[in-house]
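The other protein chains are all here in position, but one chain of the complex has been omitted.
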C-alpha cells in the first residue's frame, strides 16, 4: 500500500470517528445533495449564510466551504465575514469558484475571496482555476472547457503565486501547492451528468481537511475517496438518477480498507 | 388496536382525502425533500417566504411550518408576518427550531417566534428543545447531543411554561403538552444519515395537524406515520441514498390499516 493510500484510509477512519462539523456557504442548487454527501461520508454538515451568524457558526466548525454558485453581493459579504473569521481562527477554508470566468461577478468574487481570506484549497475544474489567473478565457457557464493536462503547468505556477493549494478536477484530478503535485484517478462518466458532483468533491475535501491539516494530502485523499465511491456507484448504473443515489450509498458503506485497496494517487 | 393507532389510521385516511395545503417557510437545504415528503404522504405543499405574500398564502393553508435552518433576519421577518396571520386565523403553526442553541441568531429567533405567534407544536431534537428553555447548553451544529430521556422531564415543564406542545424526536420520540405525554417508537438508524429527516417529520406533523386539531395527537400520529414508513424503507436499504428514496415510496404506499397495525404510540 502506498503511503497515500494509507493516508486516505486513515483520514476516512478519522472522519467517521470525529464527525467534524463542516460549515458550508454554498449555492442553492447543491445544498441538499452536498449535505447528504457529507452525512453519508460521516461528517456533520451545517449550512448558514446570515452575516450576523456566520462568525459564530464557523467558530464551531472544523472547516469552511465557500462556493460561489448562485452568488449575490449579499452572499459574498457573508462569505467574506465567515472567511475572515475562519482565517483568524485557523480553520481551513476550501473555495469552489463555480463558474469563475463565465461572468465578472463570479471571477471577481473568487479573486476577492482569495485575496481577503486565507483559502487553504481551491477546488474547481480547469477553466475555473485558470480564470483565477486572469488567463484570457471564457468558460461556458459552469462546465469545464479545458482539460486537466492543459491546466497542470498553469496550476503549479498559479498555486505558487496565489500561495494556496489547487485541486483541479476532471477525468484525472490534480492537486498541487506549487511544490508537490499529485494525480488522482477515479470517478465515472455519469458524474458530469449529475449536478453538484464538483461541489460535493469540494465539500469532501473540506471534510478531510477538517481532520488532516495538510492541504495537499487532505485534498488528494478526499478526491480519491470520492473517485473510488463514484466508480463503485457507477458500476452497472442505468443512468444519472440511480447513479447519484448509489453514490450516497457507497460514500456511506465504503470502508477504509476498501478505499486503501482501490485509491489511485500518484506523484505527478 | 389502541385508540392511538386508530387515530393514526384515521388521520392518514383524512390527510389523503382532504389533501390539505401546508405552507412552509423553511430552509434551503430541505425544501425539495420536504415538498416531496408532503406530496408522497398526500398533502399539498407550498413554499412561499415573501413578506408581501405570506399572509395571503397562509390564509389558503391548513397549517404553517416555520423552520429556522438557513435563517436570516429577512426570513425571520416573513416568518413573524406569516405566524401572526396564522395565529389570527387559528391556523396551527408548527415550529422547527433547527440549530437552536448553536448560535444566538437561531436561539433568539426560535424564542421570538414562540413569544410572538401562537405556536401549536415545536418539533426538534432534545438539544434544540432544551435550548428554548435557556438551559446552559451548546448544541453541536444542528445535530442532537442529548438523548430523549434526558430531555423528557425538562420537556414536560417546558411545554407547560411555554404553553405549547413539544415533539422531541430521537431514537424514541416524545410528545407532551405538559399534561399528556406520549412516546412513539419507530424509524431507522439510516434516518440521521439523510439531511432533512427531522424537517420532514416537522412537515408531517403540520400536515396531520391540518386535519387533526389536537396538537398532541396530531404530532404523535404524524411522527408514528413517519417512523413506520422509515422502518419499512430502511429494511434492506444498502445506504442512505436508497433509504431516502424508498422513504418517499413508503410514505406514498403505506395504507391506514398498515399504519394502525405497526404504529407504536404509548403513554409515558
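Going in written order, the chains are labelled A and B, and every chain counts its residues from 1.
To be clear about the criterion, contacts are C-beta pairs under 8 Å (C-beta built on N, C-alpha and C of every residue); 3 or more make two chains touch, one makes a residue touch a chain.
Since the structure is predicted, the reported quantities are computational estimates derived from the model, not experimental observations.
When the missing chain is restored to the complex, the residue among A:48, A:110, A:194 or A:220 that touches it is A:194.
Screening A:9, A:30, A:58 or A:121 for touch with the missing chain picks out A:30. Subunit B residues in contact with the hidden partner, per the touch definition given at the top, are 21, 28, 31-32, 35-36, 39-40, 44-50, 52-53, 56-57, 60-61, 244-253. Listed for subunit A, the residues touching the missing chain in the whole complex are 27-33, 69-73, 99, 102-106, 140-143, 192-196, 238-242, 244-245.
Following the convention adopted for this analysis, only the chains that are shown with their structure count from here on.
Taking the mean of the C-alpha atoms as each chain's centre, subunit A and subunit B sit 33 Å apart.
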